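Missing here: one protein chain of the complex. Every other protein chain is in place.
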Amino acid sequence: MAKKINTTINNKDYELEVPYQMSLLELLREELNLTGVKEGCGNGECGACTVLLNNEPVRSCIVLAHEVDGKEVITIEGLKNTGEFKKIKDAFAAEDAVQCGFCTPGFVMAIKSLLDRTKNPTDEQIKEALGGHLCRCTGYEAIHKAVKRLV
Amino acid sequence: MFKPFEYKRVKNLKEVFELLKEDEENQIIAGGTDLLVKLREAKRSPKTLIDIKDLDELKGIKKEGNKIKIGALTTITEIKNSELIKEELFALYQAASEFGCYEIRNRATIGGNIVHASPGAEFGVSIFALDAQVEVVGQDGIKQYPIDEFWYDVGRVKLENELLKSIIINTETNPKSSYNRLSRVEGMDLAVVNAALSKKSDGTYSSYFGTVARTPYNNKEIDQLLNEENYTNKTFKQIQKIINENVSPRASSLRASPEYKKKMVVSLLKRCLRDIGELGDDIDG
Partner (left out) sequence: MVDIPQEEKRIDLDKKVSGEAEFLDDLSFPGMLHALVLRSSHAHAEIVNINLEKALEVEGIEKIITGQDITDEIINIDIGDHRPIAVDKVRFHGEPVAVVLSENKWQAKEALDLIEVEYKPLEAVLRAKDAVKEDAPLIHEKQEDYERHMDTNYHKNSNIFRHYKLRKGNLEEAFKKADKIIENTYDYPQRSHTQMETHGAIAKWYSDEEMVMYASTQSPFFVRTAIADMFKLDAPKITVKSGYLGGGFGGKSDVAIEPLTAFVAKFVPNKYVKLRLSREEAFNASLIARGGEVDLKTAVTKDGKIIGEKVNIYFSSGAYGSTSVHIVTAGGHNSSGPYEIDNFEVDSYGVYTNTPPVGAFRGYSHPEVHWAKERQMHIIAKELGIDEHELRLKNMLRPGSINALGQEIEESDGDLVGCYEKIKNRLDEIEIDKKPNKVYGKGIAAIMKSPVMATNSAASATLRFNEDGTCDLSASGSEMGQGTKTAMKQIAAAALKLPLEKIKIKEDISTDNSPYGWQTIGSTTTWKAGRAVIDAVEKAIDKLKENAALVLNVNKEDLEYQGEKVVYKKDENKYIETDKICFGHLAENGLVTGEPVQTYGTYVPKDLTYTDPETGQGNAAAEYTYGAQCVVVEIDTETGELKLLNMMMAIDAGKVISPQMARGQIVGGMVQEMGGALNEELRYGKEGKMRNNSFTDYKIPTPLDLYDTEFDVYFFETPEPIGPFGARGIAEHGTVGITPAFGNAISNALGIEIFDLPLTREKIYLNMDKEGDLDV
């Protein structure tokens, strides 16, 4: 069963007819080819699929596509032409905070949202923002250093 | 991947009740952080998911006289960020801080956490210790229950074609409270054991422990012992004894053995006492 939804994704308006059981993650990856959004677990536990929904980070694997009807979604693809993204990217480059890169877009979304909330996050705020994101390669040291570089 | 279901975002309570009556397998979705994870693994999907996120009457944190009323659709982030909660119901602030992770807190609601009635729920022991009342709304109007009547078993709450509307806590009778939990890793994890303590305005205590019984566990003898003037090792040994004799956590838990859980009840209780200034680092001091 499907019904239309109207949503703005990366500043573009869409009218889409998608099944009710489709997750936001599936909508983004499979319907709109926004494959920068990664599926790491499908269970809301790893953070690789993090996107901004009305400017707040959510796990797109446990949001239904129909739940974003009338709302605005930003994915990594919608971020990458912004100056903010460049700053994050440069910090990741300086600290070599990327290895396999599968979790990276999720971390970037979380960091972008953190910096939206506060220009100078405290350690507690950084921990809060990153706490639910898993990375199996870096041991997190370089990611933490990259974020601290942005403060 | 979810199995097919229908989905309806409702605009008013009337629609909810109609849909609930239409098919008993229809389910409410709020934040979806618990429900959707469960549906992924479920053998069958509900016919319709009833999305109640737009029901403003179920949202928000309000102070009404000596009570704080938290709408069931209030997100965990809203609770964590509420100055009112932090100042007046510290245990709930702590529970919100330990809950899931940032992204999950943005979606998950206190109502969802309560109606799923998991033994280690953040908003299990904490609201039990605070003697919360819950408001339930149905076609015949609003009913109110004490939390321990509403939440009566694992995954079971007293709702019949009804919705949890709000959680009401008396701040005057709960001037000091604390919540503590133990997990396997820092970061996102479920509580392996949790504990909450409220020191009441009359000087008495209410302590609750999670994952050691089917519902948040309280033992009046322990609360009595906490009335003692000075805590010594003996006090805690007595508490341990009471726990050992009265609870038998599920042996098949992946997260912790019964033996460890029982010990941790006492350790977490001590942390709660420290949080409210009733115990120093050194037990005898």
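Things worth noting here:
As written, the chain order gives the labels A and B, with residue 1 at the start of each chain.
Definition applied: contacts are C-beta pairs under 8 Å (C-beta built on N, C-alpha and C of every residue); 3 or more make two chains touch, one makes a residue touch a chain.
Predicted model, so just to flag it, every value in this text is computed and none were measured.
Check A:L32, A:L52, A:V108 or A:L150 against the missing chain and you find that the one touching it is A:V108. Within the set A:E39, A:E56, A:D69 or A:E84, the residue that contacts the chain not displayed is A:E39. Seen from chain B, the chain kept out of the figure touches residues 1, 3-4, 43, 182, 184-190, 192, 233, 236-237, 240, 254-257, 259-260, 263-264, 266-268, 270-271, 281-283.
On the side of chain A, the interface with the absent chain consists of residues 19, 21, 29-30, 35-43, 45-46, 48, 75-77, 80, 85, 88-89, 92-94, 96, 98-105, 108, 123, 126-127, 130-144, using the contact rule stated above.
Rule of thumb we're sticking to: only the chains that are shown with their structure count from here on.
If you average the Cα atoms of chain A and of chain B, the two centres end up 29 Å apart. By the touch criterion stated above, chain B contacts chain A in their complex at residues 1-7, 9, 29, 32-33, 36-37, 40, 45, 49, 51, 53, 100-104, 106-107, 186-188. Contact residues on chain A toward chain B in their complex (touch as defined above): 1, 19-23, 26, 42-45, 47, 50, 56-59, 62-64, 66-67, 69, 110, 128-129, 131-133.
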